[in-house]
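A protein chain is absent from this complex, but the other protein chains hold their places.
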Amino acid sequence: MIDWLTEPFTLQFMQRALAASLIVGVVCSVLGCFVVLRSMAFLGDALAHAILPGIAVAYLLGVNLMAGALVAALVVAFGIGLFSREGTIREDTAIGILFAAALSLGVLLISTVRTYATDLTHILFGNVLGVTGADLWLTGGLAALVLVVLLVLYKEFVLAAFDPVLAHTLGRRPELMRSLMLVLLALTIVVSLQTVGVGLVAAMLVTPAATASLLTRRLPAMMAVSATVGALSSVVGLYLSYYLDVASGAAIVLTATALFVAAFLVAPRRGLVWRRRGRRATA
Amino acid sequence: MNGPGAGRATGDSVLLIDDLRVGYNGLPALDGVSLTVPHGAQVAVVGPNGAGKSTLFKAIVGLLRPQRGRVLVHGRPPGDQTDPVAYVPQREEVDWRFPVTVADVVLMGRYGRLGPLKRPQPADREAVRRALEQLAITDLAGRPIGELSGGQQQRVFLARALAQEPHVLLLDEPFTGVDVNAKEAVLELLQSLRAKSITVLVSTHDMETASQRFELVALLNGRLIAYGPPAAVFTPAHVSDAFGGQALFLDGMVVIDQCCPGHVGDGTGHRHEHDHRPELWHRHGEGREAP
Partner (left out) sequence: MRRPARWLTVVATLLLLATATAGCGAGGDAAAAGSLDVIASATFLADIAQHVAGDRFTVRALVPADADLHAYEPTPHDLAAVAGADLLLVNGAGLEGTLEDTVRAAAGDVRVVEASAGLKSRLPRPGEPLHAGDSGAVARETDPHFWLDPVLVETYVQNIRDAFAAADPAGAATYAANADGYVAKLEGLDRWIRGQVDTVPASARKLVMNHMSYGYFADRYGFTIVGAVIPSVGTGDTPTARQLADLTRAIRDTGAKAIFVESGQSPALAAQVAAETGIAVVDDLRDHALSGPDGEAPTYIDMMKFDTLRIVEALR
């Protein structure tokens, strides 16, 4: 039995894959609570795809791909804020426009690069098996930064999200908090490139947090449960990908989804099973 | 036009409004308003829907910048100091599904005293405890905000305002759409605040309560029609000026029809204020709905 648990992780690249997946699972899930509560799921997905031109440019210039991804994510995040700030365009529309433009730019740039075509697949779907030690340091560092900022400014984020009018009354600027949240989102997406890729990072932002929302009533608890679900999905997903011989990024996301479905059905008071039973009892 | 206290900056006035013009999108909703409120006074701000009551409060608390004129709290513009003014809007535009409890929400009132980086201190939690007690909602402290009734929610936001330990408290239509008990509770609260010399401005279109329970009344309709003790303000001339065709004079009695507010007074837009709990999942109606 123990063998079965330890066998995949006798290999160093699997150990790194596990560490990276755990880090990503936790930071995505924690930040994901805000993404879910503030309806930023679409934004998260769009940002993830929008980093493609950043990666392409970084590749063409020969610099670190994650640095390119980060710059692109920040540019798009601020662009969305800019377009929708004046109120002439809705944020939804602004996101749609910038997302499509960035993705197209990325495809265009990549079409000028003739080599490493497979790397495009890796960018889209992650290549957790390719995580090096240096990658792990960078991933861990950025993730720690995101979590620290979230914790230190926690009450400000909650205030800005829950009651912006009060925030203004108390002399705060909730728009700044939203912009900062976008920056954290950009950082988190870059961190997640390695493990689940841009195609699936939106899922890791939303699904564990949604699961937690069904199981908790207070935000601190929601963040803790979400982190646990995210971590669990990463570990179980990796095991599944090893023993079933399938792609790891997808296995992680599908595990998280399965956990969500389970919560949706059997969560106390809010699960489908409970609500049906309640209806029958009162009938 | 202006009652006692207007235009004079007396030594013990906490709030001074001088020739204020304020509005939305460049158009004024209120113009030429001047009044001073003495320290510890309780003022009823009365007027029909669309008269500019909420607008006035927003200007006092600093949510709207004056287009002309000025607002001074303790001699300084709003926003210049921490927490002298607490504002309880008529309808809270908050995200009701946000996973915060009553205690969490009341604690937010203390954030003005804490900078962005500071955590709440024991003194803050003590202030929260006192505020909850004062509003008799201590037993609701751990309840998620979304599970409360309308009346309970009102108390929570009142408690939050009290937790701020303000010098000036602005209550926007606290008597509208609530039952008698809730109304009495608010009036009791106002009594207790009198003892603490907290200056209170309450907006309402309940003229009976205004005349019976407040020592000063400001009558608004796009401008300040009258300001002073109730007897001086509620004259037939002033009332018909304010309420236009909605006022009916019968044998020394004034009847106001408030059922279906139309365009009153100056013709600027007004809001229909209904009492229902807003389901606000999307802040601006955008983004995908989270599962």
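Letters A and B name the chains as they come in the text, with residue numbers starting at 1 for each one.
Here is the rule we use: a residue touches a chain if its C-beta (ideal position, glycine included) is under 8 Å from a C-beta of that chain, and two chains touch if they have at least 3 such contacts.
In this text, all values refer to a predicted model and were calculated from it rather than measured experimentally.
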| item | value |
| --- | --- |
| Visible contact partners (per top-of-document touch definition) of the missing chain | A |
| Residue, one of A:139, A:226 or A:241, that touches the chain absent here | A:241 |
| Residues in chain A touching the chain absent from view | 8, 11-14, 17, 111, 114-119, 121-122, 125, 127, 129-130, 132, 238, 241-243, 245-248 |
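By our rule, only the chains that are shown with their structure count from here on.
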| item | value |
| --- | --- |
| Centroid spacing, where centroids are CA-atom means, of chain A and chain B in whole angstrom | 41 |
| Partner chain A, residues of chain B touching it in the complex | 61-63, 79, 82-83, 85-87, 89, 92-95, 97-101, 104-105, 108-109, 111-112, 114, 116-117, 119-120, 144, 160, 281-291 |
| For the chain A and chain B complex, residues of the former touching the latter | 36-43, 90-92, 152-153, 155-156, 158-159, 161-163, 165-166, 168-172, 206, 210, 213, 216-219, 221-222, 260, 264 |
